[in-house]
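The structure appears below as structure tokens.
With one protein chain removed, the remaining protein chains of the complex are shown where they sit.
To keep things simple, chains are lettered A, B and C as they appear, and every chain counts its residues starting from 1.
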Amino acid sequence: MFVAMKPHASPAEFQAVLEKIRSLGLTPQPITGSERKVVAVIGHVTGLDPDDLFGSMPGVAEALRVSQPFKLVSREVKEEDTVIDVGGVLLGGKAIAVMAGPCSVESKDQILEAAHAVKAAGATFLRGGAFKPRTSPYEFQGLREEGLKLLALAREATGLKVVTEVKDTETLPMVAEYADVLQVGARNMQNYSLLEKLGAVDKPILLKRGLSATLKEWLMAAEYIVSKGNFQVALCERGIRTFETMTRNTLDINAIPVLKALTHLPVVVDPSHGIGLRPHVPAIARAGVAAGADGLIIEVHPHPEKALSDGHQSLTPAEFEELMRQVRVIAGAIGRPVGA
Amino acid sequence: MFVAMKPHASPAEFQAVLEKIRSLGLTPQPITGSERKVVAVIGHVTGLDPDDLFGSMPGVAEALRVSQPFKLVSREVKEEDTVIDVGGVLLGGKAIAVMAGPCSVESKDQILEAAHAVKAAGATFLRGGAFKPRTSPYEFQGLREEGLKLLALAREATGLKVVTEVKDTETLPMVAEYADVLQVGARNMQNYSLLEKLGAVDKPILLKRGLSATLKEWLMAAEYIVSKGNFQVALCERGIRTFETMTRNTLDINAIPVLKALTHLPVVVDPSHGIGLRPHVPAIARAGVAAGADGLIIEVHPHPEKALSDGHQSLTPAEFEELMRQVRVIAGAIGRPVGA
Amino acid sequence: MFVAMKPHASPAEFQAVLEKIRSLGLTPQPITGSERKVVAVIGHVTGLDPDDLFGSMPGVAEALRVSQPFKLVSREVKEEDTVIDVGGVLLGGKAIAVMAGPCSVESKDQILEAAHAVKAAGATFLRGGAFKPRTSPYEFQGLREEGLKLLALAREATGLKVVTEVKDTETLPMVAEYADVLQVGARNMQNYSLLEKLGAVDKPILLKRGLSATLKEWLMAAEYIVSKGNFQVALCERGIRTFETMTRNTLDINAIPVLKALTHLPVVVDPSHGIGLRPHVPAIARAGVAAGADGLIIEVHPHPEKALSDGHQSLTPAEFEELMRQVRVIAGAIGRPVGA
Partner (left out) sequence: MFVAMKPHASPAEFQAVLEKIRSLGLTPQPITGSERKVVAVIGHVTGLDPDDLFGSMPGVAEALRVSQPFKLVSREVKEEDTVIDVGGVLLGGKAIAVMAGPCSVESKDQILEAAHAVKAAGATFLRGGAFKPRTSPYEFQGLREEGLKLLALAREATGLKVVTEVKDTETLPMVAEYADVLQVGARNMQNYSLLEKLGAVDKPILLKRGLSATLKEWLMAAEYIVSKGNFQVALCERGIRTFETMTRNTLDINAIPVLKALTHLPVVVDPSHGIGLRPHVPAIARAGVAAGADGLIIEVHPHPEKALSDGHQSLTPAEFEELMRQVRVIAGAIGRPVGA
């Protein structure tokens, strides 16, 4: 159950609502960071009528029960699309955002070359990993702070916004200092301690779907972040694990329209991990846009054959440029522009 | 290993090839129904060089080894797309074929109303089940021959070609008498006795993917049909089984570009079963076309709320018409027309 | 809804029940082959009270609603375990049945050697495939009738009962002539035309689980057979398809206790296909018995390294003998003997 206050409700009116909740033997959990003051009502609320209890209290805009287990991220609670403003570049809303760049930051030359290329083709965000969680402890784990500095350099050189992964709470402050958007990897989707910390950060979050997370579990993970006060969350479909072995993952295209109906958060598609095969990345990127995605995140490497990671699924700048041309036409077919 | 004869090779030249194969302790298996005479070489061929053995024999066009376990359906054996001519209406090739109609044939009025509606919106094939394999023995199993007759009636009335399911070898002759395209359901994808019989029928086959069939297994199922002489086979992606429960199945969008690279057979997408939720069928249909599908098969019912089966995933004629409009624009974006 | 008659109910009393059902606008579907006369009531029965309607009619033993979609195979309808009497050898009940033998019948010597070996170790059924559904049309498909004759020969020589696969309706009469138990393979679990025919055969059926069939779908497949009058059905868990690739399938050990609670049919475990790795077959066989299975079916080949199929998962006679020793101890731990 949720109680939302009117825009100009007084602190005393809000206190009265909190008291009323406690008097019912329930726990009020104020939601910080929302545009309007909202308080979640925690406890056994079955059988209670929100409107009866709170509807006529001064300062209360509305009191409602949310049928889904995810609350704040649900369209039941907020009907209009969330649009995240990343320093003037938008994620969510009518225009389709395009994020592109290498899997890992490898060197100054590599990241600058990649950034200029994706910028020229029309991307507005630069992706690139500085901290790389790897299945094996013996594999390349990223350039770490050096990588973050190179991303910042590329941002300065191109004006692109930087999306990069944060892999733990220890390095969160450092990553947040350099990044414009903090990406949470698939393996960390249910790392609740990290999610809670991200709820207190003033940076947008790109939350990748866990390898075998249901849509409900994924939305609950987003709820962890939002319930701690950070409403700037976008979801990224990057393929799920199935029995099929010819492709790296199985991109769940169904997730796009279903999520768009269930939540107001922007939905981004990652065709590079979703199929994992360079020749077929463009087809899946086009499908994602046709299905209604609000953004794409694509691996592009100036020299895929020399990449330290994910070379087999990275597009060349030329392939990316051709893809952008196709994406613009497809987006146009459903009345959406590409880029801010 | 395969040996393909030249177009005007003589029977004696072909006999000589068969003899040569036998003399090596191997078994020749002539492939009937192909445009050119081809013989598969069965047995332990490892280490043998096809060209050395057969390349210089009179009448031989080429001799080659196929690396994939599927042979005749592979692009290695036939590079150009298979285009199936269904009485003048094409399936495969540049134009995108659209098949639409109700899950089950229910009555004369229902099927005629559906047929006229999908024809008006631009479909060239009418789908509709007369024999319905159902999970429960106590559920509606279709109108059987009466349903086939109604489909034939709708064909006469509209000129649409009829696609309908054949569920066993017993009813195959009856279904083949009425249908233009024989659909094999997901549960029958590895019903090899049925597949072999379909290999001897002079009707195109629409082979649906099994619920948890890998792409390789699916292509091997098609190989069963083709190796018996029927080269008119199209594949239909209709969603696979995964852990996700919010959608009926998980449409494997990755399958489209991967199949287009591996095989010359046409690839059709079934968004109705692929997602199973009416409001989201159009998004998945658009995605299928954007990913490169050669056709769509969509459930459309004049009154979905009264349907005897699959009403929850059937579009109304008006929804279908709007979808066709979108599909034409998306198809245009990748340079393909819709319909014959 | 089901109405069961008393053992000595008269034909007139049964007719009266059928009339009553029709008078309610519902359809009676008598269940043939059951030990007692039972009629299923088909149609919209929601809101009707079975006992009110039929409970006091002469000759009626009981009238009940079955909550599960599977009816006749449910423990709600029949509480006591089904015990199948295969010519004096039991399948189901307290003793654990053991079926063993090669994947395919390959030759007279092979099948006789295998039969004598598994008999000596304590098996009571001989398994062996004469018709082999194979993923590739180019692979060994079995010795067909010759294989059936060899199985019959081995039965004569050893007294073992023969379990062999029937792959289609065409060859069903031939297979039924030779076999004691008809096995339905995983790929045919939802081949409803075959299941219906098996419902009219007077032979026990061993129904393998489909590769990605839910327990409910599997029980519905059994319901197809039973609803046509053949109550002699046993279920065989042989592993499901998951994301794990180190093992051939994932044996669903959970299925054993869940099935034993839901259905009265015997449950058999196939560790050979369930894990697909010879060294680990015994561990899974032991686990199956510990979990409560009523039987085991195990691939044993006198010379696994020379087997035409499944050699990598076939035990040698010596390995099988050692396994039987372990199985007897485990079975004893839960108070069950092994073998008839």
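Note that in this section contacts are C-beta pairs under 8 Å (C-beta built on N, C-alpha and C of every residue); 3 or more make two chains touch, one makes a residue touch a chain.
These numbers were taken from a predicted model, which means no experiment stands behind them.
In the complete complex, the residue from C:L18, C:V45, C:L64 or C:I330 that touches the missing chain is C:I330. Contact with the omitted chain, checked across C:H116, C:K203 or C:K216, is made by C:K216.
Among the residues C:D252, C:D294 or C:E319, only C:D252 touches the chain that is left out of the figure. Taking the whole complex into account, chain B touches the unshown chain at residues 212, 241-243, 245.
Residues of chain C that touch the chain left out of the display are 212, 214-216, 239-240, 242-247, 250-258, 261, 274-275, 277, 279-280, 283-284, 286-292, 326, 329-330, 332-334.
Within the entire complex, the positions of chain A that touch the omitted partner chain are 29, 40, 42, 69, 71, 133-138, 167-170, 187-188, 190-194, 196, 211-212, 217, 220, 223-224, 227-228, 241.
One rule holds in what follows: only the chains that are shown with their structure count from here on.
We define each chain's centre as the mean of its Cα atoms; on that basis chain A and chain B are separated by 38 Å. For this pair, chain B with chain C, the centres built from the Cα atoms lie 33 Å apart. One simple way to say how far apart two chains are is to compare their mean CA positions; for chain A and chain C this gives 49 Å.
In chain A, 212, 242-243, 245 are the positions where the chain touches two or more neighbouring chains simultaneously.
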